[in-house]
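Mind looking over this structure? Questions follow.
A single protein chain has been removed from this complex, and every other one stays in its place.
Then we have chain A:
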Amino acid sequence: MTLVTDTPAPFPTTEAPLISEVPRGTLFRFATAGSVDDGKSTLVGRLLHDSKAILADQLEAVTRTSSERGFGGAAGGIDFALLTDGLRAEREQGITIDVAYRYFATAARSFILADCPGHVQYTRNMVTGATTADAVIMLIDARKGVLEQTRRHLSVVALLRVPHVIVAVNKIDLLQYDELAYREVEASVRQVAAELGIGADGRGSDGRGSLHVIPVSALVGDNVVDRSPLTPWYDGPSLLELLEALTVIDDLDENGRATEDFRLPVQLVLRPQGAVVVDPELADSFRDYRAYAGQVASGSIRVGDAVTVQPGGGTSVVTGIDFAGVELDEAFAPQSVALRLADELDIARGAVIAAAGTLPGVTRSLDAELFWLDPRPLAAGARVLVKFGTTVVQALVAEVTGRLDLTTLAVQPATTLAVNDIGQASIRLSRDLPIERYADNRRSGAFLVIHPQDGSTLAAGIVTVPGPLTGAGDGSGAGSEVSP
């Protein structure tokens, strides 16, 4: 990143960041799924403990509580579940209610772990953890193999296109480290994953992510942080080695290009009209300052690049990229920047600035996959709000068309969706929106379904088929009635 120097930076620029010892590209987000019975809490505890992320006072508190409750497990008498079960009700009932976030770092990178409980509200928790994850670790009990819950969790991560799926086949010690028994479980995992389109290599078939299967014992520590001498027949990385090596969502492809087209949903227009914080001598040059603030959702953009803005279909050229007083010559996901354009277009919150020619128009309808998260069921005719990027619009669920049978993984006909269901629906929008297939763009193709009165988040949605284009999108809603 070089600075454009012909415009003076309004603030004195400091030296390069002082954190040279911190590796770059280093924030990796992952989620864990599986039930307590599968040993998930033990695995999370083991990962945190062995990577020295648990500090002395936390360990002391957990050890004290473990012994007060007579926990005498083989993990040195420590009930690792107490580390992640933060709420009183969770500790009292021995269950995990809500997603808990944990933070740890190794020499290679830093991690944000979303620990998703398996039993209660499993779809809700899995979806929450998976939407922001670079990887999901799915835990299964080596003695039980692939269960219905495994299939459900794998369905969620497949549909949400989590970039990397790691299946940890746990309790391998209880199988006496028997290779044949492990290979049997591994084969059935790969079979289900293949049915769901989770690929075995690279980004996988249909871009649905890479699959890694690892034999572990969370209790003993085999292949969690260090490779185990007890599984000589396994030649892959330990779990932590894998987490340190996998690519993050916003990484580039092998050609050094962003894997998705540039998108910036406009959050707000920065137009201070003279009320500026810059040096008074420079204030005049900011009198007509106007920039479009937002976080780059995907791809990258350079000064001089042509852009299309939807709705409206206006085109312009990027004349400046501002980051709090520093002019950048390039911005990329997930940077929060402000773009200046050559032309005065009618751009407000909710607009999407895209690389020229990559976002052809707007539509008023879509087919979607919905992860229904609310106790109140969904039926056709429901009036809801949907949030795409930085826009909230009214919408009508025209039809519920199917529901995923999580046992057979087949889509069954359905007219309603209940809590924790994954199903298909056709949705009509009250306004033209520039939406895309989730498979093409994970940000532009994702949306929330919101209750119009009480504001609850009813569902996570992903676009499977955008409706027909209603023109270049002049924002007026012009266009014929779109049938679902």
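The working rule: contacts are C-beta pairs under 8 Å (C-beta built on N, C-alpha and C of every residue); 3 or more make two chains touch, one makes a residue touch a chain; residues count from 1.
We take it that contacts and distances are computed from a predicted model.
Asks: According to its UniProt record, what is the protein name of the omitted chain, chosen from "Ger(X)C family spore germination protein", "ABC transporter ATP-binding protein", "Sulfate adenylyltransferase subunit 2" or "Na(+)/H(+) antiporter subunit C"?
Replies: Of the names offered in "Ger(X)C family spore germination protein", "ABC transporter ATP-binding protein", "Sulfate adenylyltransferase subunit 2" or "Na(+)/H(+) antiporter subunit C", the absent chain's UniProt record gives "Sulfate adenylyltransferase subunit 2".
Asks: Touching the hidden chain in the complete assembly: which of A:Phe30, A:Tyr234, A:Phe262 or A:Phe332 does that?
Replies: A:Phe332
Asks: Looking beyond the chains shown, say which of A:Asp98, A:Glu241, A:Glu399 or A:Asp440 touches the absent one.
Replies: Candidates A:Asp98, A:Glu241, A:Glu399 or A:Asp440; residue touching the omitted chain: A:Asp98.
Asks: Out of A:Leu174, A:Val225 or A:Leu270, point to the residue that touches the absent chain in the complete complex.
Replies: Within the whole complex, the residue contacting the unshown chain is A:Leu270.
Asks: For the chain not shown, which residue from A:Leu47, A:Val127, A:Ile198 or A:Leu406 touches it across the whole complex?
Replies: Touches the omitted chain: A:Val127.
Asks: For review purposes, identify every residue of chain A that touches the missing chain, sorted by number.
Replies: 1, 3, 9-14, 16-19, 22, 24-27, 55-58, 61, 65, 84-89, 91, 97-103, 105, 109-110, 112, 124-125, 127-128, 131-132, 248, 250-252, 256, 258, 267-273, 275-280, 286, 289, 293-295, 300, 322-326, 328, 332, 334-336, 338, 348-350, 373, 385, 387, 389-390, 392, 442-443, 446-448, 450, 453-457, 460
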